[in-house]
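Just below is one structure, and these are the notes that go with it.
Missing here: one protein chain of the complex. Every other protein chain is in place.
Every chain is named by a letter (A and B) in the order it is written, and numbering of its residues begins at 1.
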Amino acid sequence: MKNFIEKLLKIDRRVIFLALTLLLVFPIVRPLGLPNKNIGNEVKALYEKIEGLPPGSFIMMSLDYDPATRPELHPQAVAVIRHAMRKNLRVMILTLNAGATGLIDEIGERMPKDIAPGKVYGTDYVILPYQPNPVAVMTQIGMDMYKIYDKDRDGALLKDMPVMKGIRNVKDMQLGMCITGTAMLDYWVAYTADKFKFPFAGGTTAVSQMGYAPYLQTGQLKGLMGGMKGAADYETLIGVKEKGTSGIDALSLAHMMVLILIVAANIMMLWLKYL
Amino acid sequence: MTLIKKHIPLAICFIVGLLTLSTYYIPTKASENYIEVMNKWENIMAGFAFLLGLFSLFFSHYNKMKRKVDGWGYSLFVFVGFFAMVIPSVLSHGRQMVGPDLTGLGWGYRFLFNALSGTMFSVLAFYIVSTAYRAFRIKSAQAGVLFVAALIVIVGKVPLGQMIWETVLGWTHVGVTDIVQWLMDVPVVAGKRGILMGLAIGGIVTALKIVFGIERQYMGKD
Partner (left out) sequence: MSETMMIFGGWVAAGLTIFLFSFLYKDNPFFKIAEHLYLGAGMGWVFQTMLFQTWIPKVWEPLRAGDYYVLIPSLLGLTLVTQFFPKISWVSRYGFTFIMGYGSGLVIPLTISTDLMKQIGGTISPFMVSEITRGNATSLLNAAIVAIGFICVLFYFFFSVEHKGVIKKASNVGIYFLMLYFGAAFGNTVMGRFSLLYGRFDDLYKYSGERFHYATFVILGAMVLYFIVDHFRTRKPAVEEEAA
């Protein structure tokens, strides 16, 4: 028995890799349809914040993620933009991460197709080009954003667009949001939200979600989505199930696998030690 | 020469640092104008800072190829990948879409960069499972606390875990999601806030040392 347990503890890691692969692929081929019932309070807070904004309100969305964190963050961005468009809010999308421009173009492509059919580019939403040096942009956007962003992504004059009517800096906007897998959200909170008293919310990877708990408690963040679960929660709230929700089955199975492995390994260790 | 090489740069850092710092506490029209100019300059300068990374990568792989070190042939693919993005971009003037059609750049992003970047980071999932099995040992009370917190979050975040909790511990009338929420609202706030404050003090001290020229590592060797 002891030998067997020792062998089990030293099992080839590739066996574990294979088991994980099978476990994640299974629900993709045969979805289990597990219900996502419990919605996080901080996701609800974000939803309610957007839900409470009057039509025509202006939301700035800084989408600062690249393909490395796409499965977690892209569904979050799509869900929030869909909600904002449905509520007839104005949305300005920008990025301070060069890797994000391709993903934002994908959103731009999907807008008239399925995210917000009927909404007009330049009137209801606008996409700005990538800008280097995040802190310079964050500081300037609190003063006179046109000094940095004079043109939109396609080179059209930004100030002349109907969507920008009455907007000069963040004081004219009703909500700011940053979706990122980096420390960009921390910067937004410090350099713009706190400094210019700008209501701000975030979307982060699950890895960094817990780190924003202090900002939520102080109200520096009005809401937060964490990882694919955060996206799934938001999709549930707006009643449109997409990539966030579809991943929940796979996450469920993989979580249980990790749990079983940790518990089993510790029981085996105790067995070897005391029995 | 020391004046040009050392003292003037240090003086610039001191003056720029002090002026920038003062704009926060003395919000006048002049300070606003100053910070607006600086924001614009820094925005452009940072665009060129990227060249540091680019040249560093190119020099390193060019040297590997030149010296024909082991596996030098792979370095060629660094340049292949680079031009696979840049050439289509130049042809399409940086546009991913022309009307409803994907350009060569858009194709490269979706099928090349997206796949490579996404997979590179997803591989970590395999190692986190393997490490959890091989190295996550509860050998002390502190490790036990860490394990309990991790266990609750792992169970409480997904529907299957919530179902199992309700079946096994439903009689307690304490929902696992409530515990996860409490963890995030209370002990996590305390723990992270302590770290945040430590980092903040460290950051402020380092920034002051840079402004006053005590910290000069960024200037390189004399």
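Just so we're on the same page, contacts are C-beta pairs under 8 Å (C-beta built on N, C-alpha and C of every residue); 3 or more make two chains touch, one makes a residue touch a chain.
The structure displayed is predicted, hence computed values, not measured ones.
Within the entire complex, the positions of subunit A that touch the omitted partner chain are 12-14, 17, 20-21, 24-25, 28-29, 68-72, 98-99, 101-102, 129-132, 135-136, 139, 151, 153, 155, 189-191, 194-195, 205-207, 209-211, 214, 217-218, 220, 226-229, 243, 246-247, 250-251, 254-255, 258.
As a working rule, only the chains that are shown with their structure count from here on.
Residue ranges on subunit B touching subunit A, taken from their complex, read 24, 32, 35-36, 38-40, 42-43, 45-47, 49-50, 96-97, 106, 109-110, 113-114, 117-118, 120-121, 125-126, 128-130, 132-134, 136-138, 147, 151, 154-164, 175, 177, 181, 184-185, 188-189, 192-193, 196.
Interface residues of subunit A facing subunit B in the complex, by the touch rule stated above, are 9, 13, 16-17, 20, 34-38, 40-41, 66-71, 99, 102, 105-106, 108-109, 131-133, 135-137, 139-140, 143-144, 147-148, 195, 210-211, 213-214, 216-217, 229, 248, 251-259, 261-262, 264-266, 269.
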